[in-house]
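For this view, one protein chain was removed and the others were kept in their places.
Let's look at chain A:
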């Protein structure tokens, strides 16, 4: 079926949607305070459920000073559990991209959330280092909802706003990692004040994130839908949706070296964010002799910065692209992430409480903005295999979290402050590969676009389709995308090549 041009026009029939939509019925505007079905409703369901998964995954760290005494954990046990909590999602994120393709983001995310909820309930009855590790491992799988959230936003929102939708959904979801550091100590204190003993109070407290997670999954199933026009099953039955071949999509994703580089670098912004979520409360509690409650508040401010910093990264990426194109996006990503590494080094060095808090907040802003900036580049790496590239990058984030925790925060080899400094050094080193990312049509950080003949956007995106597939007309969407992506040339774009609505494409 031929798709109409992506003109931003109102439907000629009486408007079915509360927002302006394009020809695919994807919204072209983003109204944060509306929950109109299906677009804004999908946005709110998406970020709230992702938020609940973050709350559950990082519910244990703020209560570790109690849990480590109850379960007789050593520093090694704690480190192992921290690694386990983020390692499950490495493969789950890659698998989730496929599941969204096959079943739709609504069923895929709700299923994952309901299947991991038991792990959170069972945390209440953990009684040994091994059972603690297992519950954290299985709870961590729920972080794969990141991919379904991004996929859902990309299905509901069109070019001009998809970056904002994705940035806010991801940022507000990541907020859960910060909010949990406030919520869990509070819930624990309330339950303890009612009369429960410490070692029982923390167990009861875990029912809160577990119930929140269960209810958010129900909300998705009851109120959500996959696409503006309906759910996958109905659309596939009526023949309105094409299916691509999984093996080809997968192949073109994993053979794109840029996807691997971004997976590595995302490990040193998002991965570091996950690591810090795991260790920061204990760090402040132990190093500065604070009360549990206070350490929780400080640790929370790290994750809470996500409310603006990750979306701001996305906005910065778009601003750089308007002027300097893709090269601007890459430079901004490298600079912001490197600065994040520098502030991480400083954080491990400062010894006073006030300085630590200030440096930590600055560090959090840079690290989270880098996450937003990464997903300013990801949509352009591949059009056919966007899901696989997003999943690889997302999975790479978790690999980074696993690596940093294994190397620096397991056992008693390094004190926490030394570990933090060394992690900062690793961030700076592992951000350097961004120098190697090169798009023939736009250039890289140090080189301009190629002057050879195979250097247009069409050449780049159509190289993912064989001539046979092009003969069948399967490449039409990529062709459209290539045309729209010409804005990544920056100010050099000639106005006549742009249809009036083509957008300096925001992060998809």
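Just so we're on the same page, a contact is a pair of C-beta atoms (placed from the backbone, for glycine too) under 8 Å apart; a residue touches a chain by one contact, two chains touch by 3 or more; residues count from 1.
Operating definition for what follows: contacts and distances are computed from a predicted model.
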item: Protein name, per the UniProt record, of whichever chain is missing from view ("ER membrane protein complex subunit 3", "Trafficking protein particle complex subunit 3-like protein", "High-affinity nitrate transporter" or "Cell division control protein"); value: "High-affinity nitrate transporter"
item: Full-complex contact with the absent chain, from A:263, A:357 or A:388; value: A:357
item: Residue among A:34, A:98, A:189 or A:301 that touches the chain left out of view; value: A:301
item: Contact partner of the left-out chain, one of A:18, A:186 or A:221; value: A:221
item: Chain A residues touching the omitted chain (full complex); value: 65, 68-70, 72, 74-76, 107, 110-111, 114-115, 117-118, 121-122, 124-125, 127, 197-200, 202-204, 207, 210-211, 214, 217-218, 221, 233-234, 237, 282, 286, 288-291, 294, 297-298, 301, 353-354, 357-358, 361, 411-412, 415
